[in-house]
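The complex is shown incomplete by one protein chain, all other protein chains being positioned as in the whole.
Chains here go by letter, A and B, matching the order in which they are written, and residues are numbered from 1 within each.
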Amino acid sequence: MSQRVKNILGTLVMYKSALVGILVILSLIVLSIYTVVTIPYERAVKLWNAGEAIWLDAPRNALPKWINLFRSKKLPETIILDTRTLGHNVIKVVVPISKTLSRIRIELTFEYKYDEFPSEINIFFFVSYNRSPPYISISWIKPNGQVFKIKELHVKRSGAYYISIDETLSKNLYKYFKSKLGKEINYSLSPEIALFAIEDESILNRETAKPLKGKYKVVLEGMLFDNNSNVDVKLVIYGKVYGIAGTDHLRRDLSIALLWGTPIALSFGVIASVVTSLLQMIIAAISAWYGGITDSLLQRITEIFMVLPFLPILMMISFFYKISIWVLLLVVIALSIFGAGIKNYRAMFLQIREFPYVEAARAYGASNLRIIFRYLIPKILPTIIPSIVYSVPSFVFLEAALALLGLGDPLAPTWGKVLDDALENGALYKGYYYWVFEPSFLLVLTAFGFAMLGFALDKIFNPRLREM
Amino acid sequence: MENNVLLSVRDLHKWFYLRRGLFKGVGYVRAVDGVSFDLQRGEAIAIVGESGCGKTTLGKTILRLYKPTSGNIIFEGKNVTNLEGKELMWYRRETGYVQQDPFGALPPFMTVKKILEEPLIIHKVEKRERIKRIYEVLEEVKLIPVEDFLNKYPHMLSGGQQQRLVIARAILLRPKLIVADEPISMLDASVRIEILTLFRELQKRHNLSVIYITHDLSTTKYFSERIFVMYAGKIVEKANTLELLKEPLHPYTQALIRAIPDPDPNNRFILRDVPPGEPPSLLDPPPGCRFHPRCPYAKDICKKREPEELEVRKGHFVRCWLYA
Partner (left out) sequence: MSSVLLDVKDLYLYYSTRKGIVRAVDGVSFKINRKETLALIGESGCGKSSLAKALLRLLPRNVHIFKGHIYFNGEDLMKLSESEFSKRIRWVKISMVTQAALNSLNPVIKVGEQIAEPLIIHKGIPKEEALKKAEEALSLVGISKIFADRYPFELSGGMRQRVIIAMALVTNPDLVILDEPTSALDVLTQANIMNLLKKIKREVDISFLFITHDISLSSELADKVAVMYAGQIVEFNDAEEFYESPLHPYSNMLLASVPTLRTDKKLAFIPGSPPSLIDPPKGCRFRPRCPHRFKKCYEEPPLVDLGNGRYVKCWLYAGGE
């Protein structure tokens, strides 16, 4: 048996299509193993469904980092400065003035060298106090020395100060520029642009506005009113690129879903394909061998299933029950077993059943089951291997399609889910092509790999099919 | 006197129900239509007939690959006609089957070793005994050195070697009866006699009873003690081999013998005296004696009544109104 497998592998590698296919499939498998080992499933699911709290440091809808390799105008990466992790560009000084009063000054410095504006600016406060909240005033200093007073506030609780959507700040900046340049700015000048822009005529048009490169400083000064008061601050200047795959609308790193989509897609596709084909083969063999009522019954059942509308039933089940992806797998298999494959295999078995060696086996006393499993099935097994390989992509696509329709597992990080999110959030309309492209590419790559392998296997196994 | 009869077939019938929906009505193909004979231990009989005469069906029915429509098959005193289950397994162990197509009779995906192990495993022979038996049997059919053959697949063997393997498989369980259906007709001419000789040796050595089914009358001289001639589902003549070939009584047998050429350059100058026409359909055989449409001696009675079997000479039986 292993000798035959060696022979087959030997012939297989003679075909270039097989080599390409095997290469693709192997890379997908390696990717899956890597993913499963580095990010355990529960953690991945938790991360994926955690909500904004965990993802707060990531920009929304960011492109993958490597996109900058192809761009002349570099997109910014996210810059995070946190007073809880001190460094040379984070200075925090607390000077006590009296028994309860202290002065606090925080200086956050960063270098901005990108050609594009950041997507968002947030300041997160981590505050603790007994009775009176600290009072903080925030200033923004551009490399050219220009100082902007951004806000003054009592920091009553820990939380985020969303600079980018501060309307008042926006209006003030707008007035400032209007008076400086003497002209109207005819687009909505949001703070993340204004606070970075070169302050000349270029700012009048969104397309020509350019950020000022250089050293920026954000200064937070204020007063602490208790002994135990403390203020920590995290400044996040959100870039437009993130990670290997970018982020989605919920700031989630897409690479998690894309990486985890690989083992899920592969196992879904392979399990569905193999189990369905094997079960179909066994049922067809039983049907063909026993004939009579068994055959009639199994064939009528098959015909009924073949007539049933597959997708609407799945949709119904999905609608009534929230099903996990593995239950979905079971349902898909259950609905697929009594399909056209049975008719095909049965036709083959009806032929094989008449072969002399089967008759000989009866003559030396082989039982019905033994004949089915050791004489009939091994004869057609080689010829159905190509079709097993071919069906893998169709099951992978099926899962993706179900996710796109909003069915299937709402929690699982799969390629289909990413695609679903993308389309539901108007990715194409908004120009976030990478969001659609990445999962699609992986789906097509999988299909391609299995198809190539399937073609080559077909050439090897099926010239002999007619010999049957 | 000790009862030396291994197999007794009494009035055996095997009919197949044929559905022909649109054109013809439903009917029965009467492949075996009243066959009776006794087979001694260690005796080889040849069942000779043209294709479609029912000889293959007779062989398969005796092996219980088909269930008889009526009649009895008695093997070693036991009535095996309707056996099922464990008892049928016993019968399967006592019988062996050699088929016509050596390559088709072997599972192409099993090695020689696996092919021979199968019957042993099915009949619960324990492992050590299995190996021993496989070696024995391969040596007997001269597929040696055995090690060279164990891991080969059927397509790696020549036609002759394949048929030896089929014979080896048939004698694995030390059966008492072997049904061989055209065992050499698909082999090359140069290999046929070799295999037939080997088979004959094995038969003599193990005192096997063999039912040798063939259309080639010339080989019966080298293999069988008696010949049964079959026509349209019935046995029309039974006799010792040499007596039948020298003095055939039934007109069909006589025609068969006249029809067969030996290698002789004078053959091309003579026309053979053979009846025209073809063997009848088993679905709707002629009334009376089934050979009468082609028989040069057909009388009125032949068209109306089927002749009974008569012992015209000692051990020589014929179904023909000429001898009534």
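The rule is simple: a residue touches a chain if its C-beta (ideal position, glycine included) is under 8 Å from a C-beta of that chain, and two chains touch if they have at least 3 such contacts.
Remember, predicted model here, so these are calculated numbers, not experimental data.
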item	value
Visible chains in contact with the missing one	B
Identified contact with the non-displayed chain, of B:Gly59, B:Gly160 or B:Pro307	B:Gly160
Residue in contact with the excluded chain [from B:Asp38, B:Glu76, B:Glu194 or B:Glu225]	B:Glu194
Among B:Gly77, B:Pro145 or B:Pro263, the residue in touch with the chain that has been omitted	B:Pro263
In subunit B, positions touching the absent partner	50-52, 158-160, 188-194, 197, 215-219, 221-222, 245, 255-265, 267-268, 271-272, 274-276, 278-279, 294
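As a convention for this text, only the chains that are shown with their structure count from here on.
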item	value
For subunit A paired with subunit B, centre-to-centre distance based on mean C-alpha positions, whole Å	70
Footprint of subunit B on subunit A - complex, ascending	3-4, 355-357, 359-367, 370, 374-375, 378-379
For the subunit B and subunit A complex, residues of the former touching the latter	60, 63, 65, 88-89, 92-93, 95-97, 99-101, 104-110, 118-119, 122-123, 151, 166, 169, 172-173
